[in-house]
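Note that one protein chain is taken out, while the other chains of the complex remain in position.
Here the chain labels run A and B in written order, and each chain numbers its own residues starting at 1.
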Amino acid sequence: MTVMTRDAPEALLREASETINPSPAPGAQSEAKAKTKSLVIIAESGDLEKTWATTILASTAAASGMEVSIFFTFWGFFPLVRPEKRITGQVWMQKMLSLMNRPGIDHLKLSRLNFMGLGPWMMKRLARKHGVASPGELLAMAQAMGVKLLPCQMSMDMLGFTPEDLIDGLEEPVGAATVLEMIASGTPALFI
Amino acid sequence: MTVMTRDAPEALLREASETINPSPAPGAQSEAKAKTKSLVIIAESGDLEKTWATTILASTAAASGMEVSIFFTFWGFFPLVRPEKRITGQVWMQKMLSLMNRPGIDHLKLSRLNFMGLGPWMMKRLARKHGVASPGELLAMAQAMGVKLLPCQMSMDMLGFTPEDLIDGLEEPVGAATVLEMIASGTPALFI
Partner (left out) sequence: MTVMTRDAPEALLREASETINPSPAPGAQSEAKAKTKSLVIIAESGDLEKTWATTILASTAAASGMEVSIFFTFWGFFPLVRPEKRITGQVWMQKMLSLMNRPGIDHLKLSRLNFMGLGPWMMKRLARKHGVASPGELLAMAQAMGVKLLPCQMSMDMLGFTPEDLIDGLEEPVGAATVLEMIASGTPALFI
């Protein structure tokens, strides 16, 4: 089963790569490189299904050679917390938020049919059975393929996360202006 | 009343067409055709109001001559099921999901103020009174105007839908790579 979830995404990504870059003509390499396609995802919701969409799109795009960035903000910031971290925050309001809204990409809730975790458990079982990797596995794959993970500075301050709370390999925290700069220079953006 | 809901969208779409393509100069036809505008909507949520937004944007864009595709995925996949289908899925987990989250575009729930169906009933009454077609009517219009409806292959597998479960006139199921290819070649995308 583990083998299945490992293999399937690779097949998916190989297919993605072939679809988006179909047989580049010889000599076209340098030109293709010059105008590398890019994508930025604003991950705001942090629901299980939305985080799945974010990580599937990001890893598939990266596999096809696109330059991908994800900006993690508000509820969408919580998946960046290390799974073993239970409570985060400096003041009681921040601690209570992390208590009520458990951080970590392995603990996400569905926006509907959550049923105290039964919904997510069923979705993850169905996913595994059909060779779809979990959001956590997809995020790791995305990182390995060069997707840039940008934590939102404002969310980090407001919600009281420290760098020690967060998974490895993140970029420096940035603000909305950084995302808008990408959009202004032609990078397509999805708000998820 | 039925007349009203039939007439009104047509007026809306005629207006849309005039707004987006204002009086094309003679001879500009071929040039306009060469760079036809396009749009792709990733329909992920499946709420009544979000599905309304998707179908209004898609039909209005198509009426104005844009090439529109909708990619139906996750909760957004359920509106593609035939309204008369009550239970879908092969295994008990998939059946239970369709039992708890009734499929079909006539059975969508509001993301807030649903109140066991009272909210959607009120919204649909208000819509009819003001000449706004239902999501189902708008989707049929969109199809008639050439909007391409793309079912997500992964959602179909995971949630256990069969081709017989689905409404007529859909394209072949595709993956996220197909949508990303559109984005990479300059098609604006909305994640709804």
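As a working rule, contacts are C-beta pairs under 8 Å (C-beta built on N, C-alpha and C of every residue); 3 or more make two chains touch, one makes a residue touch a chain.
This one's a predicted model, so the numbers in the text were calculated from it and none came from an experiment.
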item	value
Positions on chain A contacted by the hidden chain, ascending	42, 44-45, 73-75, 93-94, 96-97, 100-101, 154, 157-160, 175-181, 183-184, 188-189, 191
Residues in chain B touching the chain absent from view	12, 15-16, 19-20, 37, 39, 49-50, 52-53, 56-57, 60-61, 64, 66, 111-113, 122-123, 125-127, 130, 132, 188, 190-192
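In this section, only the chains that are shown with their structure count from here on.
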item	value
Computed distance of Cα centres, chain B from chain A, in Å	26
